[in-house]
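Only one protein chain is missing from this complex, and each of the others stays in its spot.
Note that the chains take the letters A and B in the order they are written out, and that residue 1 is the start of every chain.
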Amino acid sequence: MEKIIEIENLSKQFKDIKAVDNLNLNVYKGDVFGFLGPNGAGKSTTIRMMTSLISPTDGKIKIFGSSLNEKRNEILKKIGAIVEKPDFYGYLSAFKNLEMLGKISGKEISSKRIMEVLELVGLEKRYTSKVKTFSHGMKQRLGIAQALIHDPELIILDEPTTGLDPQGMKEIRDLIVYLSKEKNKTIFLSSHILYEVELVANRMIIINKGSAKVEGIVEELLNSNKLRVTFEVDDTEKTKLILNNTLWINKLETELNGKFIFLMQQEEIPGLNKYLVQNDIAVKAVIPTRSLEEYFLNITQKES
Amino acid sequence: MKKIVPIILIIAGTCFGQATNPDVIIKNLKEAFSKVKDYSVDADIKVDASFIKVPEMKAKIFYKQPDKTHIQSTGFAMIPRKGLDFSPASIFKGKYTSFYVKEDIIDNIKTSVIKIIPLEDNGEVILSTLWVDQSNNVIRKIESSTKTNGTFVINLSYDFSLNKYPLPSSITFSFDVGRMNFAPRNEDSPGMAGEKKPAKNITGKVFITYSNYIVNKGIPDKVFEEKEK
Partner (left out) sequence: MFNLVSIELYKIFKKWRTYIGFIVVAVLIPVIQIAMLMEGQRSINFMTRNLQQSFLFVGNLLNSYFVSYLILNSLAIHIPFLIALVAGDLLAGEATGGTYRILITRPVSRFSIVTAKFIAGMVYTFLLILWLAIISLGLGTIIFGTGELLNYSNGSIIILAQNDVLWRFLLAYGFAVLSMGVVASLAFLFSSLVENAIGPIISTMAIIIIFMIVSAINISLFQSIRPYLFTNYIDTWRSFFDNPIDVHTVIKSVLILLAHIVVFYSAALFVFKRKDILT
């Protein structure tokens, strides 16, 4: 399959912080690629490097098979990007902003095309309004519009749903799905919300402190057989006893204050529950968490 | 008969000889000039002076007896005030004392040199020396010292083939007005800052050529009432 983005050993050192540390990732044609990480993980820095806003300290970025360093303009003609919050020339109208940007996008962009794109993001009625009058949500949508006007092959969206209400978020997700499925675009979507990514992405990577932690196909990662299941019981000692000589003990990760945490597959939950109940253990609660989600929560909590 | 001969001699003397009585000389000048009732003339003015650069200028000068003068110019012109009015009346106005000095030759022309000292205190001129061409009754040269404006010399040339009046065809006005009083502006050419330039005397010459005299054709008074344009 055609590799659209190849990032190899990418690093970025600011004065006293290594924002990106030896990052490797690949994005294939047609992917909706989830680029996940808590705030400060290095997502925006990576995206800025991919869009030539920042130069890497080390490593290589290849897009469409060419080095970004060498074929920057050619590559950027085929990329549409929102980098962090969408800022525009507030003293100009939505239409004028897009028209201006269209002129330097490497293609002839007609007024018809601009209106098409504005309609796609739901801003066609406000095309003459000055952008400084726009709400955050409207600017976000205009941000997507500017990424799409020249019909790029690769669309890079940096936290596109930030500050949107649930309806707005859904609209963005629907748009992503539409662009991917109907228009065959490759989408690079960065977010700090796992839930959002898992709804649209097919492949993903989690980064933290500038380096990759988890990478793979979303379905596989999320439905990985291993779940962490917390069994809350009333009698800790008794539970320990009855678990001792069983296979369940191998799956026990930890125990604390009546909470037994097992690393097990989803299908095994009823079996263990039945075993405990049959041995007169009152099971007060069974709480499964996907290991990925928990992992992600852990690192997010650490950050805050 | 005895009375006639001296009278003839005196008349002959005054007509054909050079008078040495300054009053007579002046009187003759005035008489000759009295034929000029009014005139207008085109003047071409060139200034050659240290510390002033002006382009060649053109003006029209009007005169009407006894002392009316007016200048007109489409552009800028500067004319020596003493070069406006050649009437003996303007030169010999007020009370003065005069005396004959000597004969002198200027440009191969015999002239009589007389000195005029104004007796009144209110004028600018304190002493004038005149070289008078008695055969034509015109002044060939004036040298004057003024109270506050230094000295000036006017050399006058005449072309009697062009007009028969005692009106010059050209004059050269040489002046020395003393130090410039204005502070030199604080603009310096690159590299030369704050150098105080020593005040120098303004000296120079003004050459005026007169042409196209229109004499005694009548000039209405209101011409002289117009503001100098």
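Worth a mention:
Definition applied: a residue touches a chain if its C-beta (ideal position, glycine included) is under 8 Å from a C-beta of that chain, and two chains touch if they have at least 3 such contacts.
Quick caveat, the model's predicted, so the values are computed rather than measured.
The absent chain, not drawn in this view, touches the displayed chains A, B throughout the complex. Interface note: of A:Ser105, A:Gln140 or A:Thr239, the residue touching the hidden chain in the full complex is A:Ser105. Considering the full assembly, B:Gln72 is the residue among B:Gln72, B:Ser98 or B:Ser157 that touches the omitted chain. Considering the whole complex, the residue from B:Phe51, B:Phe99 or B:Phe160 that touches the absent chain is B:Phe51. In the complete assembly, the contact with the undisplayed chain comes from A:Ser52, out of A:Asn24, A:Ser52, A:Thr162 or A:Thr230. Touching the missing chain, out of A:Gln146, A:Thr161, A:Asn208 or A:Thr239, is residue A:Gln146. Contact between chain B and the absent chain runs through residues 50-56, 59, 71-73, 75-82, 84, 148-149, 152, 175, 177-178, 180-182, 184-185, 187, 189-191, 193-194, 197, 200, 202, 228-229.
Seen across the whole complex, the unshown chain contacts chain A at 48, 51-55, 72-77, 79, 81, 83-92, 100-101, 103-106, 146.
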